[in-house]
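What follows is a structure written as structure tokens; I'll ask about it next.
The complex appears here minus one protein chain, its other protein chains still in place.
So, chain A:
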């Protein structure tokens, strides 16, 4: 029996099977400065970089129950940079002792015609928001401190209002599947940020 043609075989390996390890927490606005100071000291030595991103969440409602969700994100500070399309799978229900939330993650860079393309494919935009903040990195770990802003008029990113009086702090690592030492490193890093911010794994299903 001959092997099926290459186009039918699913793509495995490489960067497709990346898992995202995630820890989340939040700080109030008034505690932001001290957290940024601590992060500047702990993370790799470079100037902290600010970002302003506009994220759109698309849903594809099929006949089955769960809609398929894709996140499209573009940078407001670098308009010429490509869009970033992301798929996040369900959190892996592994052993409870794993310290971080693990889920399958597929990242793709896309050109500026992405929203039109998704609309043509049948996706409908569910909601959008603007995230502004700073990004730090320590080795493979990325710490994103962002303020989420609600977009009042769809498509208009100038008119925004903050969703809350706090900043969202996310510690994430992209690693191939099967590396559990990553969560240990993340946990020890999160320990160093206590008591300024408590990073823990938050199951998104529980929030729904």
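For the reader, a short list of remarks on this structure follows.
To be clear about the criterion, a contact is a pair of C-beta atoms (placed from the backbone, for glycine too) under 8 Å apart; a residue touches a chain by one contact, two chains touch by 3 or more; residues count from 1.
Operating definition for what follows: contacts and distances are computed from a predicted model.
Chain not shown in the complex: UniProt lists it as "Mediator of RNA polymerase II transcription subunit 17", one of "Spermatogenesis associated 17", "Gamma-secretase subunit APH1-like", "Cytochrome c oxidase subunit 5B, mitochondrial" or "Mediator of RNA polymerase II transcription subunit 17". Contact with the chain that does not appear here is found for just one residue of A:70, A:131 or A:190, A:131. Contact with the undisplayed chain is limited, among A:57, A:110, A:148 or A:202, to A:110.
Per the touch definition above, the residue from A:84, A:98 or A:198 contacting the chain not shown is A:84. Annotation: of A:28, A:60, A:140 or A:177, A:140 touches the absent chain (contact as defined above).
Think of the hidden chain as still there; on chain A it touches residues 18, 44-46, 49, 51, 53, 55, 71, 73-75, 77-78, 81-84, 86, 107-112, 131, 133, 135, 137, 139-140, 142, 144, 146, 174.
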